[in-house]
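For this view, one protein chain was removed and the others were kept in their places.
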Amino acid sequence: MQSTIRSFDLAHLAHVEILTPKPDESLNFFVNVMGMTETARKGESVYLRGWDDYEHHTLKLTAAKAPGMGHFAFRTTSPEALANRVAIIERGGTGKGWTDGDLGHGPAYAFDTPDGHHMEIYYETEWYKAPPDLKPSLKNQAMRFPGRGANVRRLDHLNLLTSDVVALQRFMEDTLGMRTTEMIKLDSGAIAGVWVTCNNKTYDVAFTADHYGARGRFHHATWAVDSKEEVLRAADICLENGIFIETGPHKHGVQQTFFLYVYEPGGNRIEFDSAGARLMLAPDWQPIVWTETERKKGQAWGLKTVETFHTYGTPPVEK
Amino acid sequence: MQSTIRSFDLAHLAHVEILTPKPDESLNFFVNVMGMTETARKGESVYLRGWDDYEHHTLKLTAAKAPGMGHFAFRTTSPEALANRVAIIERGGTGKGWTDGDLGHGPAYAFDTPDGHHMEIYYETEWYKAPPDLKPSLKNQAMRFPGRGANVRRLDHLNLLTSDVVALQRFMEDTLGMRTTEMIKLDSGAIAGVWVTCNNKTYDVAFTADHYGARGRFHHATWAVDSKEEVLRAADICLENGIFIETGPHKHGVQQTFFLYVYEPGGNRIEFDSAGARLMLAPDWQPIVWTETERKKGQAWGLKTVETFHTYGTPPVEK
Amino acid sequence: MQSTIRSFDLAHLAHVEILTPKPDESLNFFVNVMGMTETARKGESVYLRGWDDYEHHTLKLTAAKAPGMGHFAFRTTSPEALANRVAIIERGGTGKGWTDGDLGHGPAYAFDTPDGHHMEIYYETEWYKAPPDLKPSLKNQAMRFPGRGANVRRLDHLNLLTSDVVALQRFMEDTLGMRTTEMIKLDSGAIAGVWVTCNNKTYDVAFTADHYGARGRFHHATWAVDSKEEVLRAADICLENGIFIETGPHKHGVQQTFFLYVYEPGGNRIEFDSAGARLMLAPDWQPIVWTETERKKGQAWGLKTVETFHTYGTPPVEK
Partner (left out) sequence: MQSTIRSFDLAHLAHVEILTPKPDESLNFFVNVMGMTETARKGESVYLRGWDDYEHHTLKLTAAKAPGMGHFAFRTTSPEALANRVAIIERGGTGKGWTDGDLGHGPAYAFDTPDGHHMEIYYETEWYKAPPDLKPSLKNQAMRFPGRGANVRRLDHLNLLTSDVVALQRFMEDTLGMRTTEMIKLDSGAIAGVWVTCNNKTYDVAFTADHYGARGRFHHATWAVDSKEEVLRAADICLENGIFIETGPHKHGVQQTFFLYVYEPGGNRIEFDSAGARLMLAPDWQPIVWTETERKKGQAWGLKTVETFHTYGTPPVEK
């Protein structure tokens, strides 16, 4: 049974770096299809944000030879929380040391998950200040509503593939202090997928077993819109822009997320979601464990899960 | 400037006790218009819940001579957090002592706000177990979706009237460890309204100056639905059931809540809301301060605030 | 090319009689899942309606040994239009003669489609008058919004299976004066499906080739809700009630209908749909012809059409 003594050191998923072999096409997708806004450019990277993301960026889009994830970062709840987590990570042996930070945030501590995904945590950040032409009419909003493409509001969560689900779960829980909210347990006893959170969202990160047993791969990143209607419209917009829709819109049984999965031009899977009023407010939430039989029912309303959803990740595996 | 060292002792608003001089009509409203489900009855009270509230109840509806709020309660994040807050409250002098609890939760510590609103905090709770006919199809949901009336999902927040906004804000922040997310400051310097939270919801409790200078009155309680469409439908359902609609549906500038305010038959103001993907994830959120000029613009899309919204509360004031 | 001289004799699809071997379970589905309201009972039939259907009923649910469609009926735009169409039908040779009408409507002329589906047309009808407890608050609405289940608003369209698509299309166009709005033409030149209308809805009836070459079978009947959100909610409600969801919610490429297909307990396929602001206002609309290649892309957002959608109809075919 999961301890009810939870850690409050991590505040939230802060940003993800996505690697793309087609930087121009990918940028066009994130700006005109997703409706994100460019904040800055530096080197091979463009920094982007949803209209209500409060930090400098939630996406760092970096040109690379192959698609995949560069790194992802969490913000901590305080400088003390940062120091506390760094100490724990260092004891665990996957720490890589401090960086000077990046555009938009201060010093970050870099480390790897046991599976080799690159992570960072930091506290100091730059609150986004909208330039005059992007000032919102309501001052409790980070930026003006763009009225462009799918108008994604904020980063929601990240999904990883891993060669060892249990090791990654242990790392997320013990080293980072996150809580498991839902998981899939096969008849063999193997854990096939885990959803963890550090706040009242029902998950910030999910990870499932890599079909190929590969290490450190990326499944998808998700930005949230305000309503299911907007997810449906996002599907129309993807269709009109020639963006490959892998599956959806539909509702997951796990987490009840209303989802739409597409591949951005660089090859990475991106999700639009909308979760309604669902939050995990209980401090002693016990993980929901889905069985193999339950998973065979398909998604919430019966949609069969497409095969690629189980196998495709970035970078692609040489077969 | 608000400290960035936040307390994590309170988990969330847990339930509210609403007093009604018309218990049958009020019960019919909460069951058939709101779509809540009765969990239990005891004495003069009926206990009710939204379909995804995880505890025994979020509403205790109690027959009384006049409308108003009996008490409201927060759940803490742990037994230690409960003990910690009780100690602080007792030092503050408004503590009233332990109760044996109530249907659905364990020992609670009772106290008053400086304005005389009755509050309780507790940790031990009874997770709701749906009887067979109310079992949900998806096991990560507390109860079957009712398909009745407005189908409210969960308790969202509470709004109080107070004779002293600043004193109540200080109590909420210093004694209970909540954070102010938004507030209204008049040209005179007076604080007219404050919104506070203890989690990632942008508010659990709001309070505004009592027009009559009365103490301890109740403004409204709010249950959330999943979408703005459902708030609009709730308005249709209220219309069909002869429920007085005070104002809305419309969008507040403050907190950007999509609201609908009605008076339940007992005379208490009840709100249906839907907040979309908006959350307060930043650990160092600085309070948004709205000016008198900004408030004069009306609600987000220009709706003039109806006079009763500023004056009416329960119990009504003898004028 | 389709003539621009359109007939205005038929007004709209009026009702459908559905046969069920499980009358109690089917009635429970239509009342509590669909949210329809019973108007009357007579013999083995129960008459039901959506909350904004203006006639006595749009569904006649009749107990029978096997599922299927009893008959379906159109209302004409005037008594003269009725007489005109009867004359044309009689010349065509599939007329069966006048009936005295049924509960809710006056004399009807009965006939068969070339494929043997039973049809009726009539003009005289009984406008629904809601009893006191079902009176709507707004007088331009047929009945009070029920706030029950999926709350279907009105009958939308009907879908038939046919052994001869072209013959049925010719009958619908030439004998009944309907217009083809969309159709599917295979590479072989065969017409696989046709959508026809007699008004500004983009279709009242659709028909596709029967996989088994059977005659006179029924594919589905559809009631409309007001929004896509409500179609999504209908899926939740079906899930909670153990109703089999065949496919959807998703958007058809053909007609862009936002659909959800389920099987009612008696075995008939029923659809919930929502079409948004789409209407066919053009008097000279030319049929959209979809090719086999286009159809292979699946539904609008890429969903593969489930096999049963092509094969299953009622009554089931003995294989």
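By letter and in written order, the chains are A, B and C; residue numbering begins at 1 in each of them.
To be clear about the criterion, a residue touches a chain if its C-beta (ideal position, glycine included) is under 8 Å from a C-beta of that chain, and two chains touch if they have at least 3 such contacts.
Computed from a predicted model, the values in this text were never measured in an experiment.
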Taking the full complex into account, find the residue in B:117, B:185 or B:228 that is in contact with the omitted chain.
-> B:228
Contacting the left-out chain: of C:32, C:77 or C:163, that is C:77
Missing-partner contacts on subunit B, residue numbers = 227-229, 232, 235-236, 238-239, 245-251, 258, 260, 300-303
Considering the entire assembly, which residues of subunit A contact the chain that has been omitted?
-> 32-33, 35, 136-138, 144-145, 147-150, 227, 229-230, 236-237, 239-240, 242
Over the whole complex, note the residues of subunit C touching the chain we left out.
-> 4-6, 8, 11-12, 52, 54, 75-78, 127, 138-141, 153-154, 156, 182, 199-201, 224-229, 253-256, 274-279, 281-283, 288, 290, 294, 300
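Here is the rule we go by: only the chains that are shown with their structure count from here on.
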Draw the chains as dots and join the ones that touch; what shape do you get: line, ring, star, complete or other?
-> complete
So what's the Cα centroid distance for subunit B and subunit C, whole Å?
-> 46
Cα centroid separation between subunit A and subunit B, in whole Å?
-> 31
Interface hub residues of subunit B, defined as touching at least two other chains = 138, 227, 229
